[in-house]
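Every protein chain except one is present and positioned as in the full complex.
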Amino acid sequence: MKQQILEADVVIIGGGVTGAAIARELSRYQLGTVLVEKGGELCAGQTKGSLGNIYTGLNLVGSMILKSVLLPPGTPLTELYHPHTLHTKWCEEGFREWEPVLNELDIKHRYVPLTIIAKDEDQIKNLEKIRDLGRQLGGMYADFEQIDREEIFAREPNVNPEVVTALHSERQVIDIFPPEVAIALAENAVENGCKILLDAEVISISQNGPYQIVQTRRESIKTNFIVNAACGWGDKVCDMAGGGRDWGLQYRKTVMIILDTRCKGLVNGMVRWPNVPGRLDLVQRREDNILIECGTYDPTDRPDDTYTIREDVIKSMAVAKTLIPRISEKDIINTFTGVRVFNTRDVEDHIVEFHSLNKKFLNVMIRLPGIIGALPMAGHVVGMLQNAGCKLVKKDDFHSYRKTIPRFRDLSDEVRNRLIRNDPRYGHVVCRCETVTEGQIVEAIKRGASTEEGVRMRTRAGMGRCKGGFCGPRVVKILARELKIPVTEVKKRSLDSPLLLCQSKELLLRNEKGIA
Amino acid sequence: MVKNLNEITCIICPLACCISVAVDDEGRLIEVANFQCKEGKEYAVAEYRAPMRVLTTTVIVGKSRHALVPVRTNRVILREKLFDCMQHLARIKVEPPLMVGDVIVRNILNTGSDIITTSELLD
Partner (left out) sequence: MISDNIDVLVIGSGPAGMAAAIQAKESGSDHVFLVERAEELGGLLSQCIHNGFGLIYFNEDMTGPEYGQRFVEKVMDSKIEVLLETMVLRLTADRKVTLCNRNGVKTLSPKSIVLAMGCRERTRESIVIPGYRPAGIFTAGTAQRWVNIEGYLPGNEIVILGSGDVGMIMARRLTLEGARVKAVVEILPYIGGLIRNEVQCLYDFKIPVLLEHTVINVLGIQRVQGVTVARVDQNRNPISGTEKSIDCDTLLLSVGLIPENELSFMAGVNLGPITGGPLVNERMETNRPGIFAAGNCVHVNDLVDNVTLEGEKAGQNAAEHASGKAAPKMGIRLEAGENVRYVIPQMITGEREVTIRLRVKEPEKGVILKVGDIMTKTLKVVKPSEMLNLILSETHLNRMKKGTTQLVVSCQKKG
């Protein structure tokens, strides 16, 4: 079968938050932009498993302090602040840039208070370093207060009773759902003309005169520029454009746990121990659930090693209980493993530079945190493309606003009734645990969801405590109906994840005919 | 005389006695042991001789908003015939309206039992 050939000005490889942010930024200009994603849905890689808060201030200072053990005595702490790195610059700019854009893109978000607690001598020493550096740096880094026990329990009544002191900030952490951010960026990009191809793993990249040909599992694309935002697979994609790469990728996996919404009263915001190298210890409100990331960053050799190890979950729960003693295993409704990607040239920073042999192939290798800096990163990438000869002419009809799929659960009865009058499918609640209606599921499919996971990421159907026990069959049937495909063709997330084998009686009929 | 021992787990009550049924080479009953009640003894002998089962399954429905109708045998049938009945029923399609107890197949595979619907299906 002859592969269809598309034409573009820029091809973005990778449909996580990085690729989606770049796509949106490019869609401001009169350019043909195509984003290719190897998974069956957006966010198939690292974005899905990311912790994903948008934050500034104390959490950044905490990461800086990790290197303090390497500082020769007498060196001021401010030496740990590297404002010239892309990572630091984009974190600082990113938080500010996100605030209005979260509203523009109708992304659900909430400021949650941050409390870094300390109970023993080492933790207090660490905490004081964070405090001191934060105050010395000033600005957003100094926007916190040190509080005593009484104030700690007033703000977070359920923390470890042995806590001695804490640093607290009200507006430095924004709780979001990472797939929602990436999907919102992508939807806005599509609305403004960007094309997205799913199940489109890149197989090869070749030259054709002044152009490059990106060959995927589906179409081929003839393009001027290529942006490599393939995160964990970025090294392989880079090599497709030629050798000479002087960096590699290393991967770290970490487990995360979600607790039932019944526990939401246990924590008001984010509660954590001070940063310690190689691990993260925090418990936070994530929407109406509790999210726990209390564990080490364990080396792995694959970017898709999302294998959850039981012992890691047990260890994580044990540490979580040191933060919030009332946490219990019986409230676990989900565990998942995320992979964090770092480059081997400079583990502290991103690599955003053209390929040594191909000046129209731009590597955008972003390390964590990937969401905070996504907007300035995208602006920077577009600037680099322009400097490399990409003509940028602004569209006058670019619309930066995007409307979310109605979040039925969060709406008042009055608004719900208006929705239902307009489309009765919004009155048919399919997912009981998260109160998701048929109307939302149909809309999610209209917007590009074609698998169970796609529906789940856009609507939350199946994310609740019963994990799709009730809504599962109904969601699958709606997917089949709306996509006009047989039920047996509906997938969990990708082409090789079918949910159901065959129709009733087929196995019996096969056996009878002697077919194994 | 050769004694062939067969152990039958009784299902009549929660005691679940492991009743042993001893037969000779010609299959004639010699002795039944380890039972605690008459019903258990009778069950064990019958179960040894010819295990009988109710078959419950589904049949495909056409021209309906339902995919299947649940059905059952209205009598117990020989356990050996279960799969043959499943094969036979796999090739059958019915249509609404259906009432509870409608006969879909009379005397299926000569078992002496009919296949009847167990649910009402009006559309």
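Each chain carries a letter (A and B) given by its place in the written order, and its residues are counted from 1.
By our rule, contacts are C-beta pairs under 8 Å (C-beta built on N, C-alpha and C of every residue); 3 or more make two chains touch, one makes a residue touch a chain.
This structure is a prediction, so every number in the text was calculated from the model and none was measured.
Q: At which residues does chain A meet the chain that is not included here?
A: 262, 304, 306-310, 313, 332-336, 413, 416-417, 420-421, 424-425, 427-429, 432-433, 435, 465-470, 472-473, 477, 487-488, 491-494, 496-508, 510-511
Q: Residue by residue, what part of chain B touches the chain that was omitted?
A: Given the touch definition above, chain B has residues 9-11, 14-16, 36, 51, 53-58, 60, 67-68, 70, 72, 79, 82-83, 86, 100, 118-120 touching the missing chain.
Everything below uses one rule, namely that only the chains that are shown with their structure count from here on.
Q: I'd like to verify one number: the distance from the centre of chain A to the centre of chain B, where each centre is the average of its C-alpha atoms, in whole angstrom.
A: Inter-chain centre distance comes to 54 Å.
Q: Of all residues in chain B, which touch chain A in the complex?
A: My answer: residues 58, 60, 67-68, 86-87, 90-91.
Q: Could you please specify the touching residues of chain A with respect to chain B in the complex?
A: 504-505, 508-509, 511-512
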